[in-house]
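Next up is a structure, given as structure tokens.
With one protein chain removed, the remaining protein chains of the complex are shown where they sit.
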Amino acid sequence: MALLSPNLDIPFNVTRLSHVVLTSHDLDTTRYFYETGLGLEVTGHDANRLCLRAIEETGHHSLVFEKTDTEGPGSVRRIGYRMYSDDDLKRANDYFNARGEAAEFVERPCQGLTLRLNDGVGIPLEFCATMEQSDNRMQRFHTHSGGRLAVLDHIQVTCHDVASAYRWYNDLGFRLTEYTARDGTDEMWGVWLKRKNNTQDVVFGNGPGPRLHHFAYHTPEISSIIHAADVMASLDLAGSMDRTPGRHGIGNAFFVYFRDPDGHRVEIFSSHYNVIDIDHAPKRWELTDTRRSQLWGFPAPRKWFFEASEFDGVEVKEPLVDASPVTLEDFLENW
Amino acid sequence: MALLSPNLDIPFNVTRLSHVVLTSHDLDTTRYFYETGLGLEVTGHDANRLCLRAIEETGHHSLVFEKTDTEGPGSVRRIGYRMYSDDDLKRANDYFNARGEAAEFVERPCQGLTLRLNDGVGIPLEFCATMEQSDNRMQRFHTHSGGRLAVLDHIQVTCHDVASAYRWYNDLGFRLTEYTARDGTDEMWGVWLKRKNNTQDVVFGNGPGPRLHHFAYHTPEISSIIHAADVMASLDLAGSMDRTPGRHGIGNAFFVYFRDPDGHRVEIFSSHYNVIDIDHAPKRWELTDTRRSQLWGFPAPRKWFFEASEFDGVEVKEPLVDASPVTLEDFLENW
Amino acid sequence: MALLSPNLDIPFNVTRLSHVVLTSHDLDTTRYFYETGLGLEVTGHDANRLCLRAIEETGHHSLVFEKTDTEGPGSVRRIGYRMYSDDDLKRANDYFNARGEAAEFVERPCQGLTLRLNDGVGIPLEFCATMEQSDNRMQRFHTHSGGRLAVLDHIQVTCHDVASAYRWYNDLGFRLTEYTARDGTDEMWGVWLKRKNNTQDVVFGNGPGPRLHHFAYHTPEISSIIHAADVMASLDLAGSMDRTPGRHGIGNAFFVYFRDPDGHRVEIFSSHYNVIDIDHAPKRWELTDTRRSQLWGFPAPRKWFFEASEFDGVEVKEPLVDASPVTLEDFLENW
Partner (left out) sequence: MALLSPNLDIPFNVTRLSHVVLTSHDLDTTRYFYETGLGLEVTGHDANRLCLRAIEETGHHSLVFEKTDTEGPGSVRRIGYRMYSDDDLKRANDYFNARGEAAEFVERPCQGLTLRLNDGVGIPLEFCATMEQSDNRMQRFHTHSGGRLAVLDHIQVTCHDVASAYRWYNDLGFRLTEYTARDGTDEMWGVWLKRKNNTQDVVFGNGPGPRLHHFAYHTPEISSIIHAADVMASLDLAGSMDRTPGRHGIGNAFFVYFRDPDGHRVEIFSSHYNVIDIDHAPKRWELTDTRRSQLWGFPAPRKWFFEASEFDGVEVKEPLVDASPVTLEDFLENW
């Protein structure tokens, strides 16, 4: 598909990715991973629910785990975005229902007015403008630990129909900042979409889906990312590392990936950049350019591309276009 | 004055601080300071004009020097902001002229449509939505040097009438994120105002003005700030350091300040934080709290508060409220 | 005085600075400062004695506080060095007593054979080769906090007779790596002396003494030094900062200085360099070169040069040469 024109006439203002709601089989184990390991702050914990947030965040939660007894790996309950005001939410409600998309207001703990609907590829979303506020730990430096995670930044979704996802989010005013396309064609393989000032709130990459590939917290210093890796190792959580530190060509993030006790993948990264101006053109990467995923030339393992968390009750569909970006031969070049 | 309600009904979208235009008596000396020293990229240099930008920036310039032969220290020609689109500029033109403020479109090299006017305290501004684009150096890592400056972030203005400035910018949709007030009163001493996602595009602090106190480039790593200080020293530019590295309580920036060959003050900093949500309340600091300016407790020297660059042709007025935040006695506590 | 030839024929091998023994009026307050604040590990704490060490250290202590009820600021009990083996200690005992210096073996908790004597300027020293060993925290990364202090590195002594101190330590095989001399003369103002592979185990600087100016822990990363400053501020210990972060010309250390609750000065620094080879010549700095103490050009406050901890029962003598390296005029250039 060709690039879409950014939509400047949306009657509501989505501002950013807000929070992610996942399931956990054991909230204590999950807490140890995220609080003792990665350094997130626990803002709520009872028998059914664990709420966490990062150093800069003043809202109640950016990461929520709900207890599940279902067998198998953890799943995703919903993805939360912010709109700027409650008026935006009301206008959005009218907008979506007018389009025939079943939006509805729901009650959520510690959140203000919250609007629920499914996006164009079936992902359960919720939008709110306000959340219970409290002083963050930004200047309580002695409490910073693990990866010193500053703020929830984005999610990545493995998606069977990237083009449809791109269209749906473009309608909501999300802008494309970078993308992968099959060489010499318009066939989009991955799209980086954003509302806030940097490169992405949500990424869709080709593959069986929709499934949540990862969610990502930002931390400003490279040494904090390495320290997180060291801390996880010294807590006997080394096995949770999913992809070793590296530099993404796309988005320029310096990253490391872990898998939590329920198999959810979390990225810690630094070094995104700002995209604000209307004349800042989307950057194209050819699918065969391995620097896309790793600027230093080492391909990701296959599991990094194919394993992901399913959304509760959402069917996983095979991708419309062929999915594999990396071969065993590529990987074994480094063996 | 009491806090103002954010203005949500502005017919145009100012997105960020864009660029600063200053005078220089010797463009070669200025270039050495900013390019060889701090590591900015030169995008234009002729007999009359020097244009520079930072690593992430794709627009033509964020810092412009125009040659002057006037005696005395350098001065400020104008401050540039971005609006999102040319339509925003046109609506702004109507808006300002309807209010009786003499806005007008002007021609500027390497910029698109540009709207010129003076702000509420007399500062010459210009707004544009587009600028000549070119590939930046973000992933040309071997060219990163000095302080590895990533992006122009904000300016600070020494201002005789902080309350008026606050009102004028609030009308344009700028939000207050932090502020200093005289203890136990509503008398505002400093206001941190922003459009983009972080804490500030422009700061107004009480003092004789309007004068440009400093402009500031962001760099993500603390070690880059210290390296900039080391590089300036090894280039025999140690005398240009104006304030040694420290941590601002307000805004949380880790900073260092230099004075360029014409006396303009430039800050390099890391560690601003995000303010996006409507329920993220402005943070108040009491004027007597010295952690405001330096979290570690060391007061700034008086010159840091009082020396600043004048705007060309703009009268400097005495402040409406008493200006001095620091005494010689405070400073000599560390002697 | 002229430079001395290094003494290559000493019958024993002093390997490094080992530990510092200081007094404290309140061991709990001292513990909070060093353990909660700077991140040292407590290896012993009872009513009379507090022992601490850094991340890399496997010996029992590098810093010991003994409870005192004496009024006034804290004092120094003794300075500990290591020799390589107990045989070295025995040969040293013979050597010192043959020279008429009253060395004697003493018992010390958690140390092996320990030899006690006073150095050439009256400082009480003790030498040992072994100390109770235990696993350190080097790869227990989740316990690293504060300034992530890695290892005790050196002490600095304010001394009334730098030339005598230099001669006494040179006799023991200490090598001069850098020094300050009054411009155009042989009059030594400061000497950097070392046994281990880097630039210094002990520094003597001109002034009323002998008094302990500071002891210093090394940490490899600049960002850890800044984090220590931030942590101290967020623990309400900002008032303990004695000198803000900077870069010493001599020794090249990036530093910050604090004063503990008893007034003892502690430096945290990174970036010393190696001096091992016989042809690595001592580096001379002129006394008037302010880059000596601060490469960036900001002079230290007078108190940094003149306040120091006295040694128990050791008379403080006026310096043989005039002491002041910095004037109020210099300092106020930055006001």
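Observations on the structure shown:
Letters A, B and C mark the chains as written, and numbering starts fresh at 1 in each.
Simple rule for what comes next: contacts are C-beta pairs under 8 Å (C-beta built on N, C-alpha and C of every residue); 3 or more make two chains touch, one makes a residue touch a chain.
Please read all numbers here as calculations on a predicted model, not as lab measurements.
The missing chain, though absent from the display, is touched by one residue of C:46, C:279 or C:318; that residue is C:279.
When the missing chain is restored to the complex, the residue among A:38, A:229, A:250 or A:308 that touches it is A:229.
Within the whole complex, the absent chain has one touching residue among B:36, B:118, B:133 or B:164, and that is B:36.
Contact with the chain not shown here comes from a single listed residue; of A:21, A:193, A:250 or A:295, that residue is A:295.
Although one chain is hidden here, its contacts on subunit C can still be listed: residues 8, 15-16, 56, 58-59, 82, 84-85, 112, 129-131, 133, 138-139, 150-151, 196-198, 220-222, 249, 252, 270-271, 273-274, 276-281, 295. Although one chain is not shown, part of subunit A still touches it, namely residues 221-223, 226, 229-230, 232-233, 238-239, 241, 244-247, 254, 291, 295-298, 301-303, 328, 331, 334-335. Touching the omitted chain from subunit B are residues 36-37, 139-146, 221, 223, 227, 230-231, 233-235.
Everything below uses one rule, namely that only the chains that are shown with their structure count from here on.
If the chains shown are joined wherever they touch, the resulting network links each chain directly to all the rest.
The most distant chain from subunit B is C, comparing centres defined as mean Cα coordinates.
Subunit A and subunit C, compared by their mean Cα positions, are separated by 49 Å.
Multi-chain contact residues of subunit B (touching two or more other chains) are listed as 221-222, 295.
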